[in-house]
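Quick one: this structure, given as structure tokens, is what I'll be asking you about.
Every protein chain except one is present and positioned as in the full complex.
The chains carry the letters A and B, assigned in the order they are written, with residues numbered from 1 in each.
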Amino acid sequence: MVIDKQTDDARKAGGSPIAFRLEPGSGVPTYLQLVHQAEQALRLGYLSEGDRLPTVKEAVESLAINPNTVLKAYRELEHRGLAVGRPGQGTFIAGTLRRVGVAEQAALRESLLGWLRSADRAGLDEDGMAALFAASLQDFRQLRDRDVRRHGGDKQDRRGSGRASTRPTTEGAA
Amino acid sequence: MTMIAPPGLGTGNGPAASRVPWHRLAWVTWRQHRAALAAFAVLAGLIATAMAATGLALHAASLRHFSSRSQWVLLDDTQTLLELTLLLLPVLAGLFLGAPLVARNFETGTIRFSWVQGANRTKCLLAAVALIALLLALIAVGLGLEFRWWATPLLVPGWAWRPDLFGLNPPAFAGWIMLGFSLGVTAGAAIGRTVPAMAATFACYPALWYQVAARWRISELMRLRQAGLHSRFSALRSGYTPFWYLQRRVPAWLTYNPGGRWAEYQWIEFGWLIAVSALLIAGTVILIRRRAA
Partner (left out) sequence: MTIIECSGLARRFRLNWALRDCDLAIPAGHVVALVGPNGAGKTTLLNLAAGLLRPTAGRLTVLGGERPGSAAARARIGFVAQDAPLYGHLPAGDMLRVARNLSVRWDDQRARDRLARTGVPLDRKVSKLSGGQRAQLALTIALAKLPDVLILDEPVAALDPLARHDLMGSLMAAVAQDELSVVFSSHVVSELERIADYLVVLNAGRLQLAGEVEALIAGHRILTGAGGEMSLGSQRAAVVHASTAAAQAHLLVRMPAGDQVPRGWQSQPATLEDLVLGYLRDPAARMLPGQAPATAGEVAVPA
């Protein structure tokens, strides 16, 4: 996954600091790719609070995708508390990703190693483990999407990929 | 799903009317056909210049009562050439302005653009036809008037009624050029391809012209009936006038139209030519309305 980082000049000129790219063969729905790219940009520091995400028009022109896809991605970012839309101005970064604490990370790593050991005992080789993990991640994403679709704008996420405590805002993406 | 974004429909600096005005359609016709129209105008200009030059010579010679033989030859040659050119102008109008008007759009498929962009297809056609017909009529009247001036030294009794020249006078000539043009347009709309339409026009117009010139004019205009000496066709070719017969004391029944009715007959000819042209254009309108793109 590659993120294009635009120059400071572009940022000063009012353009968005990032530009999106697509990976068409990845099997991940387009809107989710955009969400993940925004999150990754936030994680890596390309985006900070107050920065503007690309306008819908900019994004669809460079990617040749349906504007609703970008809208959906921005709505998802709003639900995760990472962005807020201002009508007529654009969608702006409003929150930060909660960093998973060091202790939590260590615990997660331990449990993953445990799973890998069981898989090894069951006779799965490394490629098989990777394939099984990828398939389960896919299932996990679908289940989460389905929950998001079913429960609309409710905040019911207990898994927490990092949310600020904002309520969902209007769909003011320009 | 709803679409997004503030309504970006620009304020548009084009026409706010709900119909496309005629003058805009006329401009479109002009822009599309200006090369052909310009070429036609240049041709007409050349003919006019030639007529002017030879006419001046003719007038000068006539003042000296055509004293030299070379002047007669010049007169004869230029007369024939001019008549031929003027008779061909309506055919050329039909071929190069009429036939491509509709047919080229069918061939290139651009009706799938012009018929859906905004103006309705009948209006597009009528605007194009009106503009070109107007220009052609102006050219025809101009050349016809110049021809009358050119031919005044030739004026002998009955000249004005000559079957082959009758149609070159301003009102009739305007009518003929409209007919040639309309034939081309209709052929283009009916056949749908430019070159076959040109061929059809080229075949139809002279046939029609001959019918009128050789038969109707002689029988109606000249009302010349003779007892057996010459066929009607040779009467046309040699341009025999009643004067010729009188001079040679050839027995012939002559019934003729009084000279004063000349203008009347001109306008009659103009009238029915315009009527036929209008019918042809109406036929074209019907054809394009029924046309599947």
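What we mean here is this: contacts are C-beta pairs under 8 Å (C-beta built on N, C-alpha and C of every residue); 3 or more make two chains touch, one makes a residue touch a chain.
Please read these numbers as outputs of a predicted model, since none were measured by experiment.
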Contacts of the unshown chain among the visible ones are A, B
Just to verify: which one of B:L46, B:A60, B:V73 or B:V116 makes contact with the chain not shown?
B:V116
Which residue among A:Q40, A:N66 or A:T96 touches the omitted chain?
A:N66
Hidden partner chain, touching residue among A:I18, A:L42 or A:V56
A:V56
Pick from B:T80, B:T108, B:T152 or B:Q211: which residue touches the chain that isn't shown?
B:T108
Under the stated touch rule, tell me which residues of chain A contact the chain that is not displayed.
22, 24, 30, 56-57, 60-70, 142, 146
Footprint left on chain B by the chain that the document does not show
1-5, 7-20, 24-25, 27-28, 31-32, 35, 108-120, 124, 292-293
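In this section, only the chains that are shown with their structure count from here on.
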State, to the nearest whole Å, the distance from the C-alpha centre of chain A to the C-alpha centre of chain B.
75
